[in-house]
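What you see is the complex with one protein chain gone and the rest in place.
Chain nomenclature is as follows: A, B and C, assigned in order of appearance, with residue numbering initiated at 1 for each chain independently.
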Amino acid sequence: MKIQIKLFAAAREISDRGEIELEVADDISVGDLKKLVSMEYPKMKDLILRSAVSLNREFSTDECVVHVTDEIALIPPVSGG
Amino acid sequence: MKIQIKLFAAAREISDRGEIELEVADDISVGDLKKLVSMEYPKMKDLILRSAVSLNREFSTDECVVHVTDEIALIPPVSGG
Amino acid sequence: MISITSEAIDTKEVLESVKSDQAGASVLFVGSTRQFTGEKETVRLEYECYETMALEKIQQLVDLAQSKWDIQQCSVVHRTGLVGLGESSIAVAVSTGHRKESFEAAAWLVDELKIRVPIWKKEIWADGKTEWVHPAGGQQPKPGTLNHSQGAS
Partner (left out) sequence: MISITSEAIDTKEVLESVKSDQAGASVLFVGSTRQFTGEKETVRLEYECYETMALEKIQQLVDLAQSKWDIQQCSVVHRTGLVGLGESSIAVAVSTGHRKESFEAAAWLVDELKIRVPIWKKEIWADGKTEWVHPAGGQQPKPGTLNHSQGAS
C-alpha cells in the first residue's frame, strides 16, 4: 500500500519536505515503518530512534498496525511552551 | 503617658472610631496594654485576644515595651488577598 | 510595582510591569470576588488596610521572595474599598528565567500576604448582613518571623 508520512521540525528540515510517500506492506507495524523510513532516509535515523509516530493524531506504539487510511506523522521529541 | 492606638476592621466598627486615646503607665508592656484596652472597651475583648499589636508598623510580642513616640495599632487577624 | 489602590486593578499593566527579556516565564495571579462560599452568597467585598504598614510588609515580602528565588521582576497590587462580583482585589505578578520559580514565588507571595499584611476583608452578603473576616486559629504574625528560615516549606 502507498502511505504518506507528515514530517515536522528537524525531520522536515533534514529531508527538506513536509511529507514523504512510501510503498509499504499491508498491515505494516509502526516499528517496521520506522525502520523502513530510517533505511530510505538514513540522515533521519538518529532522530527517528527518538521519535514517536502518530496514527490519526494519537500516539502509537511500535506494535500498532498501520492502515492505508490512517493519517500518519513522525513526531520528534516535542518542545512547545 | 498618653498614647493613641489605631483601630481597623471589626475593632474599628465595634468601637466606632479609627483611633482611641489612652492614659497609660510609662514603659507599659504590649500585653498589659491589650488588657487595659480590653477593660476600657469590653466589647473588643474577644477580638483583642486574637489580635496582634504593631509598634511602628512592626508586629510586637506581649513582652515589648511601648514608648510614647511609638506608632501603635491593633491588628486583628488579617484577611487580605 | 507595589501599590495599594482604591481604583480598579489594571491586570494587564501589572503583567507588563514584570516584562523582561531575561524572563522565560511570567505568572500573574488575580484574586477576585467570588459569588458563593458554600451556600452563602456574596454581593461584594470591602477591603480596609493599614496602608503604611501594609506597603512596608509587602515590600519585605517582595525582598524576601527575591532572595529565595531568581526573580527578574515582581509586582503586588491590592485594592481597597468596595470590590464587586468578579472584580479583582489583588494581582501578583512574577517573572523568572524558568517557569517553576514563577509559579512558586507567586503562590508564596499570595500565601504570605494573606498572613502577614494588615489588610482586612468584609463580606457583604446577599441577605444584607456584613461580616469582617478575622480568621480564627490563623497564624498571628510575630516579629522576626519574616526571615529566610520559613515560608516556602
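Quick note on the criterion: a residue touches a chain if its C-beta (ideal position, glycine included) is under 8 Å from a C-beta of that chain, and two chains touch if they have at least 3 such contacts.
The structure displayed is predicted, hence computed values, not measured ones.
Although it is not drawn, the missing chain touches A, C when the whole complex is taken into account.
Here one chain is not drawn; of C:V27, C:I58 or C:I71, the residue touching it is C:V27. Although one chain is not displayed, its contacts with chain A can still be listed: residues 6, 8-10, 12-13, 47, 50-52, 54, 57-61, 64, 73, 75-81.
Along chain C, the points of touch with the absent chain fall at residues 11-12, 15, 19-36, 85-86, 97, 99, 102-103, 106-107, 110.
By definition in this document, only the chains that are shown with their structure count from here on.
When C-beta pairs in contact are tallied for every pair of chains, the largest tally goes to B-C.
Centre-to-centre separation between chain A and chain B, using Cα means, comes to 73 Å.
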